[in-house]
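The other protein chains are all here in position, but one chain of the complex has been omitted.
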Amino acid sequence: MDKADIKKLIKDIRSGKAGAEEAYAKLKRLPYHDIGCAKLDTHRAIRKGFPEVIYCEGKSIPHLKKIVRALSASHMHIMATRADKKAYAAIRSVIPSAEYHETARIVTIGKGQKGSSGVLVITAGTADIPVAEEASITAQFLGNRVERLYDVGVAGIHRLLSKTDSFGRSNVIIVVAGMEGALASVVGGLTDKPVIAVPTSVGYGASFKGLAALLSMLNSCSPGVAVVNIDNGFGAGCMASIINKAVA
Amino acid sequence: MDKADIKKLIKDIRSGKAGAEEAYAKLKRLPYHDIGCAKLDTHRAIRKGFPEVIYCEGKSIPHLKKIVRALSASHMHIMATRADKKAYAAIRSVIPSAEYHETARIVTIGKGQKGSSGVLVITAGTADIPVAEEASITAQFLGNRVERLYDVGVAGIHRLLSKTDSFGRSNVIIVVAGMEGALASVVGGLTDKPVIAVPTSVGYGASFKGLAALLSMLNSCSPGVAVVNIDNGFGAGCMASIINKAVA
Amino acid sequence: MDKADIKKLIKDIRSGKAGAEEAYAKLKRLPYHDIGCAKLDTHRAIRKGFPEVIYCEGKSIPHLKKIVRALSASHMHIMATRADKKAYAAIRSVIPSAEYHETARIVTIGKGQKGSSGVLVITAGTADIPVAEEASITAQFLGNRVERLYDVGVAGIHRLLSKTDSFGRSNVIIVVAGMEGALASVVGGLTDKPVIAVPTSVGYGASFKGLAALLSMLNSCSPGVAVVNIDNGFGAGCMASIINKAVA
Amino acid sequence: MDKADIKKLIKDIRSGKAGAEEAYAKLKRLPYHDIGCAKLDTHRAIRKGFPEVIYCEGKSIPHLKKIVRALSASHMHIMATRADKKAYAAIRSVIPSAEYHETARIVTIGKGQKGSSGVLVITAGTADIPVAEEASITAQFLGNRVERLYDVGVAGIHRLLSKTDSFGRSNVIIVVAGMEGALASVVGGLTDKPVIAVPTSVGYGASFKGLAALLSMLNSCSPGVAVVNIDNGFGAGCMASIINKAVA
Amino acid sequence: MDKADIKKLIKDIRSGKAGAEEAYAKLKRLPYHDIGCAKLDTHRAIRKGFPEVIYCEGKSIPHLKKIVRALSASHMHIMATRADKKAYAAIRSVIPSAEYHETARIVTIGKGQKGSSGVLVITAGTADIPVAEEASITAQFLGNRVERLYDVGVAGIHRLLSKTDSFGRSNVIIVVAGMEGALASVVGGLTDKPVIAVPTSVGYGASFKGLAALLSMLNSCSPGVAVVNIDNGFGAGCMASIINKAVA
Amino acid sequence: MDKADIKKLIKDIRSGKAGAEEAYAKLKRLPYHDIGCAKLDTHRAIRKGFPEVIYCEGKSIPHLKKIVRALSASHMHIMATRADKKAYAAIRSVIPSAEYHETARIVTIGKGQKGSSGVLVITAGTADIPVAEEASITAQFLGNRVERLYDVGVAGIHRLLSKTDSFGRSNVIIVVAGMEGALASVVGGLTDKPVIAVPTSVGYGASFKGLAALLSMLNSCSPGVAVVNIDNGFGAGCMASIINKAVA
Amino acid sequence: MDKADIKKLIKDIRSGKAGAEEAYAKLKRLPYHDIGCAKLDTHRAIRKGFPEVIYCEGKSIPHLKKIVRALSASHMHIMATRADKKAYAAIRSVIPSAEYHETARIVTIGKGQKGSSGVLVITAGTADIPVAEEASITAQFLGNRVERLYDVGVAGIHRLLSKTDSFGRSNVIIVVAGMEGALASVVGGLTDKPVIAVPTSVGYGASFKGLAALLSMLNSCSPGVAVVNIDNGFGAGCMASIINKAVA
Partner (left out) sequence: MDKADIKKLIKDIRSGKAGAEEAYAKLKRLPYHDIGCAKLDTHRAIRKGFPEVIYCEGKSIPHLKKIVRALSASHMHIMATRADKKAYAAIRSVIPSAEYHETARIVTIGKGQKGSSGVLVITAGTADIPVAEEASITAQFLGNRVERLYDVGVAGIHRLLSKTDSFGRSNVIIVVAGMEGALASVVGGLTDKPVIAVPTSVGYGASFKGLAALLSMLNSCSPGVAVVNIDNGFGAGCMASIINKAVA
């Protein structure tokens, strides 16, 4: 049952064509799959255009396996984020073809969707790369082609300025930066593409685990910048994918 | 001199076709207009696709008039935000055709660009409307058609559920909410369109002038939500416009 | 000596029927039991309607054993919270019949009181289950029947909407949620039952260990929501029990 | 159309007895009344058991009048909170019988429901009285009898100890306190009734506008205490009413 | 050279009786002893009335030994705080007679001064005992007799009320409490003795590592309460000693 | 009825000499005087050694007059703090002999108790003087002689060093400082007298209304420093009085 | 008596050449001038190289006049900061030649010292100009020549890049910026001159009155940046002057 089917059903209910019994029966089956420890939102793929995503942190290994097994029964494409090596081993024991992206801490099952070009991921420093990779792998798995431009922070702004032509090739730009997070404002001032800013917890002392970069990005003097949670590469990858696929 | 001209010049410099002297002369004149109290970024319209915007708060009346006069010499379309009635009077004394959007506290000069459809602005309560109007008027002035869906907060979620068909008609959704800001997550869970969340300072006590809504939106459990500053309707309108115009 | 006895004594003192000597002797013995490292509030069971509860975190094993031994001399029903496996082993070495609820990290001694129906415990995600179990086991031990509805967060709100009939069967609802904590407001908007909201430290970045959910719940736009401390499943279970037993 | 009617309709839809067309027509009319500046949740009275409540702060006088006029067409009992004298004058110009409770800043229309006994409202100091009155008037209007015990803070704890018999007469206790908010813990330790704690912004310096009392109450060492937002007398009154009416 | 000698020297300098050379020579030698890694303030004992105190946390074992060796050359009474077992072993290897107070994490050398009665140390719970012991041992070592009253928090206020006669026997009262820290206000309201309040980091969630108790104590509605840093038992012990010795 | 009477009564109750009826009758009358808007703690003077104190801020003029009238019936010495000129006028209309201390914003009735010497009040700057005067007048009214040493902050530390002989004449020192509050640590390092530190809200930017000074004083590296709330001159004056009178 | 005199005296005391009596007499007169409400640090000019500075905020008009009168008896050059028009009028009534710098809110008496070139003051926006002017006027009055470069924030970074030659002409650079404060990092990355960063309270919402810019600047990824308090133009001007005069 795909998006078009759902849309048709909704229309039929509105028009009265679908009787209450029939609609109820269909809708009841759709939304989620209750496996005890979780209610898998199998409907999300249809509603949001995403394959199913598992957040590994804090899940026990038995629960993780159970969820992967349940999902793989009905899904071709599964992504698991914040996965350490143990989580990967557990998933691979269920689905041997699962692939591990170590820097991004992501496990993917299935090839991901065919990519439309247009997402550019920029980092201020090398320490921001894990979060950037989480965003990049997420966007790739959701069917986007990703260009990476890492370690171009404002302490040596000529590195960024020499690469601004990559801005033109993108539909949406993700800026990943810790410390003072100034890169988001600078990029925002140089492009007319939407900028998704990701503060990272990189820094020490008065960075207060990413708070400095977060506040900095929220207060960006450049219009066209919106912000996701600290270290939330996954969220940035999703948002960028939604925008890029609408544009492309 | 428009975007194409600029692009050509940049190409010519890269290829060596434009001599240093010639390029220097042209570029020197382009970027900004120095009027003493401000360096008007006349280049921004080209770089960002926005007409010039004046932030009125904290500017003296003489400065405001000077800036409006300088901008109106070279721009057809000017927008002034956070404008109280005094600021409006000052602007109108320079440009009699200036129009005042009182709830949004915005003054516009010129008709705005021809609108492409696709921006939906939602509020949780009636107290969020001024911020929502700042977003709506901004988006309209930047050439977008805006649909408004106000006062549909989660305390009475049926109001929102009865209107989800408007989600389908939009390319991008702005959610404006104060207090606990839960509306952003709920909308984000119901749509596959990008959601720009605007926390407002509406609330009291432990809302801490919008902090509660801000943190809530940054931690949204729904993917596809990005956040702008508290009460920053203007920023949300810009971001939405950038996305909508790329899509439409 | 039970509640009625105490009430009578208080009345007698007020009326002058109980002489000072007699009252003094009785009251002196009642209130607590001093075992050196602690003054066990043996009176609390009478005053609050709760069996004695031991908070294990930070207590040494010898102290823990000493307290359990002292309490078990005069109490049939004992509950120990925040108990890890070592704490459980220590308690079991004193009272072999002690039972361990691992997810909830609670040890119970005795069967708990006979349950009156009426407490519903809801979680937003699977990561909130340990806190929810602390609340559920606490409520059960205090003599309530508990219905569980886990993993129905607002990112897939249809999961919750399909289960609203469980609201009608309850006298009081506990909502356990981390991240943005929006579930409390949504549930509060859908029911006329009192809602006890428990923010959890689930989340990362700008959740600031539960602060985002806490502020969100305190600012709930739905009336009929009150909040307990972050991760305080025990407190929510107590509060729900007090209300449920008054109603049932 | 009352609660029973709604319940029947829902049953009929579930059983298939109510056709889609018929149900749609009924439900569409029910939930809210769109008057432009607001979507009045006329359904809330049924869903939550509350008469309609208007939050006056930040609403313009014309909007306020419009809302009162619209509500009074279908409601006998209306309450308006955070109402200053201007708001009261505006409401009275529409409904001459409207009554003003100045300390509580509440306007009521209609007599309120017949009261069931059982709500006790306690304050630590005299400066907490306005918030306490907001809670008291709210609870009274929602059909509860309220006992007041004001100015019994812990700096002179004998004032409280001499009045503990009032605890026994109540089904639910609201404790209103600013500064260090210790009263909630003390009351919570002396009673087996549910305690709703309301931190107030009374205090100075490091009270940080109620933050000290809020944190204090959230960390209460007494079980059976739940907290609402700073200065949120209305919310406490609602919560207490929900509990009291279930018990009484 | 004792306090009287110093006072005389200062007088002599003021009166001109002590020549510049002589005074300089004496004063230069007095104030501190430079051992490379530290400048031991040997003068403090005279200036503040305290024996020398070593704060162990963060000091390397070789540095610690060096400091102890240097101090023991000129001091009979030495106290080392925040000492874990390793630190104790290091100190004992230099001074075999050193004594370890494990709960208080304090090492003492020498018998302490002869005690004047008058310090009462109260805790709210058993988890506050380590901080209370740091205060108690400190006060004892500085020559005060200490009475302990532990685990009398406000959740069972009768435990405290039954012991108020101990207030009368003291000259100064230290109240040690975590969570909401209400005990300080309650004690402050019951006594006319100076109260030194010590917030502890005991608690979880919104206690924010002692912040809740700290703010609570600073906002105490009872006059006669002053506060030291979170978990600063040592500081409270010093302050209490200064007051008690002045009084006794 | 004075302290001795109370003490005797308590003894008699303990020994059984005072019958329940008799004790009840006496104690019921003692503790407070209920005048509707307030429960005047007439007992406090006995329990704490203070005359009655009225906190004016937030009290209505009629309430203020009522309280003053009620208190003056049984008290010779009354102090009202945070009193602006209107409050003073109101009090004087009831008690014509009331005296106004404008800088301290205190009104006193009666001469205050005969003063024992020994309180020294120090400020860092001239802007701290109002808070210092609140402390000084409070201490004087409570029967202490006060020496003032104002504007001796650490930016010109020689001003302080030239005045250290005043330390020797005092029994207790109050240090009032805003901005970085460093003066408390410096004074604490130079004296063996107890130091009560009062952070003030003097400062701007990152002083965050006194937070910087508060944290600074709580973290004082000098032992013998305890802290009261921001701007709480009254609290410091009380604490100093309690200590000074015990010593003197 | 100037710096050289002081230095000689100190040397003489050290060498023993200056007798105690003589030194005492001289030093006692030097340090400050006690006028009751203030202890004027007349010594600061010598010790710090600054003329006397009066911080007007919070000083009463009579006190202000008294201080100006006292200072003008012994000083040629006086500066008063945070002076509104009333403060200026008061100062002018004492010293008719006083000059008012309105944007900077500074009053100067005397011509200031002869300027050495080398201070560059940069702002991000026009709203930062008042703080920048406070810094500029301060630096000028302290004897520095100041170059101003206003409104060159990173939203249009070409404005800054076109002006980098001014960096080479300076010895020290002051960067004044609100909102996200990114300009400090960008300037710090482009120059080898010391950068003094001044966060301003310009911004709204999550700028939290300058906190965002402050944290941003403290976390600057460019070395060679140090920070002063929010809106502290005076402090930046002093610091820049100290550095510039050492270099020039």
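The first chain written gets the first letter, and so on, giving A, B, C, D, E, F and G; residue counts start at 1 in each chain.
Simple rule for what comes next: a contact is a pair of C-beta atoms (placed from the backbone, for glycine too) under 8 Å apart; a residue touches a chain by one contact, two chains touch by 3 or more.
Just so you know, these numbers come straight off a predicted model, no measurement behind them.
Chemist: Which residue, F:137, F:173, F:186 or F:230, contacts the hidden chain when the whole complex is considered?
Modeler: Answer from the full complex: F:186 touches the omitted chain.
Chemist: Given that one chain is not shown, which residue among F:143, F:203 or F:237 touches it?
Modeler: For the chain that is not drawn, the touching residue is F:203.
Chemist: For the chain that got dropped from the picture, name the residues of chain F it touches.
Modeler: 124-125, 153-157, 179-182, 185-186, 188-190, 203, 205-208, 211-213, 215-223
Chemist: Touching the hidden chain in the full complex, which residues of chain A are there? Just list them.
Modeler: So the residues of chain A touching the unseen chain are 126-127, 129, 150-152, 155-156, 158-159, 162, 202, 204-207.
Chemist: Considering the entire assembly, which residues of chain G contact the chain that has been omitted?
Modeler: Against the left-out chain, chain G lists 47-50, 53, 171, 189-194, 196, 214, 218-219, 223-230, 234-236, 238-239, 242-243, 246-247.
To be clear about the criterion, only the chains that are shown with their structure count from here on.
Chemist: Figure out the least number of contact steps between chain C and chain G, where 1 means they touch directly.
Modeler: The least step count works out to 2.
Chemist: Please report the smallest number of touch steps linking chain B to chain E.
Modeler: Minimal hop count between chain B and chain E: 2.
Chemist: So, comparing C-alpha centroids, which chain is the farthest one from chain B?
Modeler: Chain centre farthest from chain B's centre: E.
Chemist: Chain A to chain D: how many Å between their CA centres?
Modeler: Centre-to-centre distance between chain A and chain D: 41 Å.
Chemist: When you check chain A against every other chain, which residues touch at least two of them?
Modeler: Chain A, residues with two or more chain partners: 47, 189-190, 211, 214, 218-219, 223, 229-230.
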